[in-house]
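The other protein chains are all here in position, but one chain of the complex has been omitted.
Right, subunit A next:
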Amino acid sequence: MKILIVDDFSTMRRIIKNLLRDLGFTNTDEADDGNTALPMLRSGKYDFLVTDWNMPGMSGFDLLKAVRADENLKNLPVLMVTAEAKRDQIVAAAQAGVNGYVVKPFTAAVLKEKIEKIFERIQ
């Protein structure tokens, strides 16, 4: 299971990386915005994408839309982990095809629950 973590803050990437490791996912890569993430996703055979929303360059929302529009990536499970908390935004993310939505600040238990739920649905 290869996972790409996208967040503009290195501390947040590190926290998510640590939590994923505790859940048994040790094969993770990092990117700091959508522009760096997209080429990695296209060439890297990732199984799961965890992304922030608000980032300089390409936002996580645009990244989500780009992933869904890409023939090879459209089925990639995407979990949004973000401070964006407007109802409209959550609805928009759902409509754009996000698989899970976690608002910051979050707990390890919430992250675990959402990830497990996503994998449950895929299998």
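Assume contacts are C-beta pairs under 8 Å (C-beta built on N, C-alpha and C of every residue); 3 or more make two chains touch, one makes a residue touch a chain; residues count from 1.
In the analysis below, contacts and distances are computed from a predicted model.
The complex appears with one chain absent; UniProt names that chain "Protein phosphatase CheZ" among the candidates "Cbb3-type cytochrome c oxidase subunit", "Carbohydrate ABC transporter permease", "Protein phosphatase CheZ" or "ATP synthase subunit a". Across A:L49, A:V102 or A:I115, the single residue that touches the chain missing here is A:V102. Of the residues in subunit A, those that touch the hidden partner chain are 9-11, 14-15, 18, 53-55, 59-62, 82-92, 94, 101-104, 106, 110.
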